[in-house]
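Every protein chain except one is present and positioned as in the full complex.
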């Protein structure tokens, strides 16, 4: 029994050990078919990324340590330079999204504090530059007429928007994933995309979490679940081959 | 064998026979728990409902015969009068939705002719009064600050938008369904909502199809699949109890 | 206005006209990438296909007219001969599936009459040769160790089983679809697969419906929604190129 379990445990421990460190398996870069690959960024919005954002304070430390904003911009630039599809998937609540009787713990707080809120999807009033709007420096990549901007998700994953449909409609089956928040929307997107048959590579320094524990939680799950975990540098290298 | 099949066939034929005719089973009105019921209208937009709409010509005959526009308005009014949730689920394509390599036959034609098109979800330019905008006379019900306006669906069903999430978030488990097009978006919504565990009652004269055959096709499927098929008059009566 | 609508209506009418007839567009066979294509057959089970089956009487006329059983076998043989994945997606209710409070009209009847029923998924008792078991002559193709047999669907589409996951896990993005019942499970599979980004080609004589009206309903919807509608002969030709 012990001898049978040992190699298995060792084999499995590869997945755990890789969280936070660099293993041999990770340094062998994946080969991407660029026509079938998209860079997907979740929640690149002011409330997370701008110093005035309602949720900035929660992720600021982790963002600075990882260089998240710069790394996301590097991924966006790489998408444009390499002809890879860029898709952004925002989190937005409207004025009508408050009476949800089954909101989870953190979602309830986000709704109550008016984070990521706009009047209505089709109403431009007060949206420009608001917490729900895209982070200013990213708009040149997002609004270039080529990027895919899907309808907002409402919880943490893409189950209730057109992200998967838009990717599939273009024959994309592989996603390089980053954005906010590491253990919430990014993790949920990783899981949901994989349940739908996508290969997912998470860029672990193009994300940010609300505190060290939440970031560690994200790394543990990325390492076990995803097809691969990359740094921004590795992702750029792999997409430039 | 024959004797065993006979009653079964008769039993089943109830479902078939009811298409287009009124059966005893239908005249027993369903009892709706109004707090758990929503009226859902698909595609109440100018391109279908306005005489200048790009697709109006295709459904005009069926709409006139059934009184579709008046019946949809009656349902919307009833929702407001009876405190029942009204949700509308539009079909909109953006400028970025054209390079879909797997569009189906009719979807390809809709994309190519620019039907139901707006620049982008967040871009108000040229939207007001366009074919993608809601039909003018319905806006007072849709934009009253109470109705749920979900993100557009992209094919025919609600698989890629937040309709189901918005209904579930409010504890709704029963849908009274109408809208355009009878055998396409209405049928797809009926199927998808039921696969997700909703009870669905289709209002057969608050829909319209592109021609008699398509309308008959819709009726055949409603009768077999839905929890019930109602006229607008019956739906109003059931919701007023 | 009239001149603008006219060509559009004509354009659209192509989709309608093709229901039941052969158009120029259909005779241009699609080109299939065999590594990315699967033949999917819904409900190839005794209760539909065997003369003793509980639902045989309902579809027998249509099956004889179309040659459904022979055509499905031809598709299965072609899959094996051409190295194309064959997947079958049965409809099975267990003893525990009776207390469904929201079953639709026909589903309620199927549950009540014990159609397509087995004790439990993991319980072999009484299953062999029952109405829920696969039609005998097809077992050699289904149980060859290569075909994919997914868990049963519970309503009409694949929303609640592993069909899509199994196809995606193998890189398949195109489906050639046939089986029972034309306007119910086949139509629901067509819609759900397409909402999930698959290209779907329906084989219109490898299906069968409960009566002429239901078959016509299926044809109307296939022609508008699917990527293409083929005869078995055309499907075999396209898969043999």
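Lettered A, B and C in written order, each chain numbered from 1.
In the analysis below, contacts are C-beta pairs under 8 Å (C-beta built on N, C-alpha and C of every residue); 3 or more make two chains touch, one makes a residue touch a chain.
Here the structure is a predicted model, which means the values were calculated and not measured.
Participant: Considering the complete complex, identify which of C:84, C:106 or C:155 is in touch with the unshown chain.
Facilitator: Result: among the candidates, C:155 touches the missing chain.
Participant: Where does chain B touch the missing chain, residue by residue?
Facilitator: Looking at chain B, the ones touching the missing chain are residues 164-165, 167-169, 171, 173, 195-198.
Participant: When the complex is taken as a whole, what residues of chain A touch the one chain not shown?
Facilitator: Against the missing chain, chain A presents residues 1, 5, 8-9, 11-12, 14-16, 18-19, 51-52, 54-58, 102-107, 109, 113, 155-157, 159-160, 173, 183-184, 187-188, 191-192, 194-200, 210-211, 213-214, 216-218, 220-221, 223-228.
Participant: So which bits of chain C touch the chain we can't see?
Facilitator: Residues 95-97, 99-103, 120-122, 124, 127, 145-146, 148-149, 151-152, 154-155, 159-162, 164-166, 168-171 of chain C touch the chain absent from view.
Going forward, only the chains that are shown with their structure count from here on.
Participant: Copies chain B and chain C touch; is their interface built from the same residue numbers (over half shared) or different ones?
Facilitator: same
Participant: Just grab the chain with the largest centre-to-centre distance to chain B, centres being mean Cα coordinates.
Facilitator: The most distant chain relative to chain B turns out to be A.
Participant: Roughly how far is chain A from chain C, centre to centre by C-alpha average, rounded to an integer in Å?
Facilitator: The separation of the two C-alpha centroids amounts to 37 Å.
Participant: Rounded to the nearest whole Å, what is the centre-to-centre distance of chain B and chain C, using the mean of the C-alpha atoms as each centre?
Facilitator: 25
Participant: Got the chain B residues that touch at least 2 other chains?
Facilitator: In chain B, the residues touching two or more other chains are 102-103, 155, 159-160.
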